[in-house]
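Inspection log for the structure reproduced underneath, given as structure tokens.
Heads up, this is only part of the complex; the chains shown haven't been moved.
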């Protein structure tokens, strides 16, 4: 008999828990500008290194460097900065509103604003977004009226979802924002189908979807990659790797073994790994992938490497499972600060202007809240009529639902 | 009028809709060049082109999800699940997504999706080619569930399903594909051509969803059933001489309560029959509805005749299948009291 070693079951564990010092020393951060920008029609095999690198544009001196620099007009950058600042102000306010018991639930995107905002600004207006629940920045960048978003969160009489969805699970067709599901991952292969439909019709619209790194473990992520590859669908599949999935660190989704961008390789798709807190890098990667998709060359997977700065949602207390000051140690910093510093470095912005921008955002959000509350809140009884509960199950109400509606006195 | 088998009728429905509406497309495993394992899509790729009728990877969740995305874009996708037994990987996309998108988006998006799939036993398919999962869909708000029993209805109902703006689960009784089948597996196979409902117009027509048909008029007892079991029920009535009224439900959700109530109030007795396992089958819902709506007319307990509460075992095809004998026993029990 051979001398056999005994097996043991390996359970991945993060190397930092509450009480530990934050430690990101194992994370390699290549210098900005170190990667070439390949042609958008490059063969996927030649793109493999991009799944393991990190596309970065903003360097330590706040300069935009290297081939991936999208060379954007300062006005374009200032719009992006404004969208991010507004997103953060909105998030901050909504959490406060939740703490006051005015809404039941909220999900912040703090620290990851660049991922959604840069994307929204880099693609075309009639492209379609299939979001998870953390891309409010996309909606804000697209100009969705804050009051509509807030009425949704308040489930009040003007909630465009008629009180049927949890706060944050928006649907805004007008702003190219698909109805958010509470079930993780389902949107990704739907985005592929939507993109296939655009190709089928001979249109030029592309789809963009966002999925959390934890959710890449769902079968639906695989289906998205596989269908996108097989039918060469014009879709961009973003993995927002914010390193946490509620209490589970990214290693639970396989992140200790390899990058999430590398998931693309096995389907013959390009996978780009991008500094998700670098507005310019995200913007550039989005442009690259959109150009490739529109040229009928199919899908791109983009891993947006970032950090979930706050709790998973208002129901979560992250200090139970990770050092509470980790975000401050996160080497890729804060996307808002980084873009602000860049704009200042190129002479297009100042601290004063920035403070004014924040003040303006905070005021706007405060006024929106006032307007929303003047319509009403679920807590004080403002909501869609009870009859709305029975509508839209089908296009036409069948007899049994009509009877139930009657029984409910609605 | 031409006579068609159920396969030809279904093929014709797809053909008519592909020709009529450029937003209709059909996809699924092995359905493109090959024409499907039951040949329902035969010739459609050749006639309408590769992007109108095509193969899919073997990933039921992915294919339903892609169809949902297409539906959201404005297309009218029709997907085939090769056997109803293989629909479960897509169950989350059907239940959590297709069924709820209209509701949760307050009507901003909807999914005009048709999922066709062969179901039921009678072909020695063993436990994974014989299942009848209809009750798993009728429980889900937002889905319509349709089961035809003859070529004429099959075509008309499939056209209605495709034209419907909501997701429809369209269950095709595979044992009826090539001929009516009354459960007498030892008798020679009858061709559809001999059945009056095999006369199928070539062009477009619709059989409305939500409307049952009285497949056999009678006054002694009502049989509520659908799919293959319609023929079994008629055979049981003829053979026992029991004057049963056989209601072919055709659509399970939304159910045609009026036809049900009219019949049971007339007969005062009721048997519900399906191939699916008994417990929590759609027959349970029929029992509940009938006793709710017709309690004071009922002269005996409602009898259920159904598949046993076991998987569908290969060597016991005709012991498992609720054939004319079991149905006849059910009719007799319903008349006993």
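Should a chain be cited, it is by its letter among A and B, assigned in written order, with residues numbered from 1 in that chain.
Operating definition for what follows: a residue touches a chain if its C-beta (ideal position, glycine included) is under 8 Å from a C-beta of that chain, and two chains touch if they have at least 3 such contacts.
Since this is a predicted model, take the numbers as computed values, not measurements.
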Full complex expressed as chain labels with copy numbers, beyond the one copy shown: A x2, B x2
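To be clear about the criterion, only the chains that are shown with their structure count from here on.
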Residues of subunit A that touch subunit B when the two form their complex: 130, 160-162, 164-165, 169, 171-173, 178-179, 181-183, 186, 188-198, 200-201, 207, 219-220, 222-224, 226-227, 230, 388, 392-395, 398-400
Touching residues on subunit B, where the partner in the complex is subunit A: 25, 51, 57, 59, 61-63, 65-75, 77, 89, 92-93, 96-97, 101-110, 141-142, 144, 164-166, 210, 253-255, 257
